[in-house]
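Contents: one structure, followed by commentary.
Incomplete set of chains, arranged as in the complex.
Each chain carries a letter (A and B) given by its place in the written order, and its residues are counted from 1.
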Amino acid sequence: MKILIIHGPNLNTLGTREPDIYGSETLDSINSKIEQFCNTLGIEPIFFQSNHEGKLIDTIQSTDDNISGIVINPAAFTHTSVALRDAISSTKTPVVEVHISNIHNREDFRKISFTAGVCIGQISGFGSNSYLLGIQALHFSSLSKS
Amino acid sequence: MKILIIHGPNLNTLGTREPDIYGSETLDSINSKIEQFCNTLGIEPIFFQSNHEGKLIDTIQSTDDNISGIVINPAAFTHTSVALRDAISSTKTPVVEVHISNIHNREDFRKISFTAGVCIGQISGFGSNSYLLGIQALHFSSLSKS
């Protein structure tokens, strides 16, 4: 079972980027943590990060039957990208949206979400654990199907 | 480790209530599922359900140091209760908000949340698994503290 982990814009600067909001873990250490967690579930994670909306869309479109699910942190694009929304609603792969920070207690413009409504669900506010919970959610879902 | 599971209004009618939105599991079967999941993590769940906003507030206020965390599905009160928000922001016990349905693709008035901003985070859209993920989130958090 393979899961695609997609990190949106500016997440490559985690650790140095506004650590009071996003914590001090780097993206590499988060990816290691994800990998370790996936191992315990027998899942193979594939990682992708980009600051380019177009590349995120290309990547979502490129998934085939080998990918059982996508965990995406759309970051800023959550609030502005109808194109990303359309890419998610067009793919047949199940998608879970995750956020490191709790988007519900930040600026008003972060309360609008174009993507959450076309994902299975949204997980927000648990730091890097939000990714693990997103993977867990896909795993629960695959268990109930098999 | 004890966790308080709070079910908000109308969740006692799960199974018969709008099954196309909320699924066909009853609250009892969800509680059993939660109990089973908690067992595997060495957690003791305590359950509470009420249709009365005041009783939910009383219950949140009554937690003491024996309760390590609260998983609450505020249901309709998510969108209307400032009093519940104040109760959550007043308690020292960490609180996770969960929703069975994906509130981001329902009526507009369900997009407003008074409670999410004062919880650690919000998990929405994974059916009864949302509760398990909420418990998992508290468990992750307790691990990182110890």
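Convention: a residue touches a chain if its C-beta (ideal position, glycine included) is under 8 Å from a C-beta of that chain, and two chains touch if they have at least 3 such contacts.
The shown structure was predicted, so the numbers you read here are calculated from the model rather than taken from an experiment.
J.: Report the copy count for the entire assembly; 2 chains are displayed in place.
T.: Copies present in the complete complex number 12.
In this text, only the chains that are shown with their structure count from here on.
J.: How big is the gap, in whole Å, between where the Cα atoms of chain A centre and where those of chain B centre?
T.: 23
J.: Going by the contact rule at the top, pick out the chain B residues touching chain A in the complex.
T.: Result: residues 102, 104-105, 113, 116-126, 129-130, 132-133, 136-137, 140-141 of chain B touch chain A.
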